[in-house]
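Only a single protein chain was left out; the remaining protein chains are all shown in position.
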Amino acid sequence: MRVSLSGIVVRFGALTAVNDVSLAIEPGEIHAVVGENGAGKSTLMNVLFGLVKPQAGTIGIDGRPRVWNSASDAISAGLGMVHQHFMLQEQMTVLENIVLCAEPVGPLGFVDFAAARRRLAESANLHGITVALDREVGRLSVGERQVVEILKMLYREAQVLILDEPTSVLTPQEKDRLFEILRSFRAAGRAIVLITHKLDEVMEIADRVSVMRGGRLVTSAPLAETSKEEIARGIIGGELPPLRQRSARTPGEAVLAVEGLGIGRRGRSVGPLSFSVRAGEIVGIAGVSGNGQAELVQALAGLKPASAGRIVLCGRDITGLSVAERRRIGMSYIPEDRQRMGLALAATVSENANAGRDDRGGFAKGPFLRRGAMAEFARDIIRRFDIRVAGPSALASTMSGGNKQKLVVGREITRATPLIIAENPTWGVDIGAIDFIHGELMRMRDAGHAVLLVSTELDEVMALSDRILVMYEGRFAGEVPGSEATRERLGNLMTSHLGQGSAVAA
Amino acid sequence: MLDLLFDTSFAASVPRFVTPILLAALGGALCERAGVFNIALEGFLLAGAFAAVLGSYFTGSATAGALAAMVGGIAMGLVFAEFNLRRGGDSIVVSIAINLLAAGLTTYLLRAVFDVAGAFSDPAIVGFKGINIPVIGSIPWIGHVLSGQSILFYIAVAVVPLMHLFLARHRLGLRMRAAGENPQALAAGGVNPKRVQLWALVGCGALCGLGGAQLSIANVNLFVENMSAGRGWIAVVAVLLTRGRPWPLFAIALIFGVVDSLSFRVQGLGMPQQFTDVMPYLATLIVLTALSWWRKRNPA
Partner (left out) sequence: MKLGDGIFGREIVPWLAVVFWIAVVLLVLVELVGASFGDAVEGFIQGAFGGRRFAYLMATLSRATLIVGMALSVMLSFRAGLFNIGGEGQLVAGGLVAALVGIFLPGPPLLVLAVSILAAMAAGAAWAMLGGLLQLYVGVPLLVGSLLLNYPIRYFASYLVAHPFRDVPSGMVQSHLVPMETWLPFFPGTRLDIGILFILVAGISAIAYSYTTVHGYQSRLNGLSPDFAKTVGLPVDRLALQTLAMSGAIAGLVGAVAVFGIHHRYIDGSLVQPLYAWTGIIAVLLVGMIPWLVPLSGFFFAAIQTGAAGMERTAGVPKEIALVVQAAIILFVASRVSGALLASSDRKTDGGSDA
């Protein structure tokens, strides 16, 4: 089945997300669509899959133009998509998730689960996939959930499989197994579209590469006719920024000391964890999302109670203290979820910027607000962190993702506390802002602050950290000095429990 | 005094109070599982109760009354769907509005159609009589509970396992659960969650309508202004406590039904009217508090 996209244009208000893009997808081929965050690749594929209606352009299947009114049209035409955020029902079983929306029914509308099982068994065996059909999806690991998503596509006999950033949640070993499955699909004549920003993986598995930047298609060529550097240039539109150099520093006293910390979690508890972060160093916690990092950060910030152990900050035991008290003693926190936790989107930039302040005198007189002082403070942050926004009284929701993140980072870093916790600080942010934020974190480290970086982006952790701790299944699998960190070494630590984990069999 | 309260006639009266709560709660459960935050059960019940009287009065048939009650409930469900699903109004606001709408409309129509205020009673209203089940009816004590009840009671009880089966194994039930848990994922699979939620509201309307019919043409044969008297709110609490699961819902509805009939019974014992009136609400509050406290201590 050949798929072609011609002249696709997608606009969201004033923003043109996809600008006149034409692409061909051939059967028996793995086609990588690459670009940085915000380049328009996901939007383009959402058009192909029927989730977004384009303002212009056509979709062609085997030469005939088709129009999708919804995803179900695309699905019946033989397209399947695995989204970046899985589209699964956690409280339903694997089997229920797979058949949902394509249920085999008897006369009264009752689902024939037995028939579904039989059909699945065939496809799964063909490609070497095994999975327990009656387990609740909520209890599966991330890698296993991805298998469920892939089975969904198989069940619907999709001929064109679109995967959006599939490896961002996988350990290196899980990624290898996924690629084997993809090769098996290719051999069976299916077409695969891989949306990714990871160049190494593109070089490893793709047959054809299309590069998008700023909504436009920059190049589209077979892999054999291009090179990694050329692709990278296409993505950035220039040269890569020079690799960040870490200046040698001797760290000072421990600012944060964690001893035997345990946190309760449904099913799999986290801990005991013990580590410290010293003044003038960046400690990175690496690991695939879902291994307890979120719980660790929440316990440190005071948003979740610890079930065991101690947390010591600046020499004081803060284990039982509230969020406000911890912040006052010397902690700032850049949360992963900037939309819900980092900002109040419906409030103004000034209100957001002043929200975390301890120095009441700076923005209030008695019980009353000093709006002028608040606006000045906000303007200062806007200036220092190069935030593109109309002004302090603009609503936070009007900013782009990168600028929102810069506001959160700016607000927290300005407090200049001894400890800064940064959780996936550059998720979903454009390259310019990523570079800026990394620079700020380094600046704080150089100035003698302690920075705890928790990130699922291996590259980020490796680039910034003086020491790297790898988290797996709620415990630390190992510690690696920043200078000696390689992807293989960290990847091995990420799956250090032999025999457990992913149910994907080779 | 204890045996006065627990004699057979008390036992026989319990199902009469359980039925409207159970039916309304089952309707609410459908909405809850499908992700529709519907706290307008009080209004749905009231609409059903009035429609039942209308239907029965003008046709002389209790069955027609029950069907009319379902239509009345479904009408409310469609109003909810129009303003919440289609137009995007906040479900709490829409619920409050529908409760007020039902109260106002039923009282208004009481005056407009029957030209009375307060209550309407007439021999032309045909109600449901009790159904005597031959063998079961002769079992001591429990026989009085299980036999001789209106058909609506038996329907209500039958719906419990039926709903369980529906949600677990029927295509629409599966999709409703999906709409309630992750509507975005359902949409990505090609099914419009709102369409599924519309069916949930229709089902809810029908069930609440039947619950209303029990109030007006089974328990008694008349319509009183604001007849639902808080039972819709009790049903809301039941749905909340059980997260819309049919069997636990049945258990909770039984408890509330017992308390409701107890308060009715106690009236004859010389307690002040206000105490008996408030008993169901107090009991609901106490049960809610106790269960919430327990759940906080033992997170599942």
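Letters A and B mark the chains in the order given here, with residues in each chain numbered from 1 onward.
Going forward, a contact is a pair of C-beta atoms (placed from the backbone, for glycine too) under 8 Å apart; a residue touches a chain by one contact, two chains touch by 3 or more.
Please read these numbers as outputs of a predicted model, since none were measured by experiment.
For the chain excluded from display, the touched partners among the shown chains of the whole complex are A, B.
If you put the hidden chain back, the residue from A:Arg233, A:Arg268 or A:Lys304 that touches it is A:Lys304. From the options B:Asn182, B:Gln214 or B:Thr284, the residue with contact to the chain not on display is B:Thr284.
Mapped onto chain A, the footprint of the missing chain covers residues 301-305, 322-327, 333, 335, 337, 340-347, 351, 355-356, 360, 363-364, 367-369. If you put the missing chain back, the residues of chain B touching it would be 37, 39, 79, 83, 87-94, 96-98, 100-101, 103-105, 107-109, 111-113, 117, 230, 233, 236-237, 240, 272-275, 277-278, 281-282, 284-285, 288-289, 292-293, 295-296, 299.
The working rule: only the chains that are shown with their structure count from here on.
Once the centre of each chain is set as its mean CA position, chain A and chain B turn out to be 45 Å apart. Residue ranges of chain A in contact with chain B, taken from their complex: 51, 70-76, 81, 83, 86-92, 96, 99-103, 105, 108-111, 113, 152.
Contacts from chain B toward chain A in the complex involve residues 169-172, 174-175, 177-178, 181-182, 184-192.
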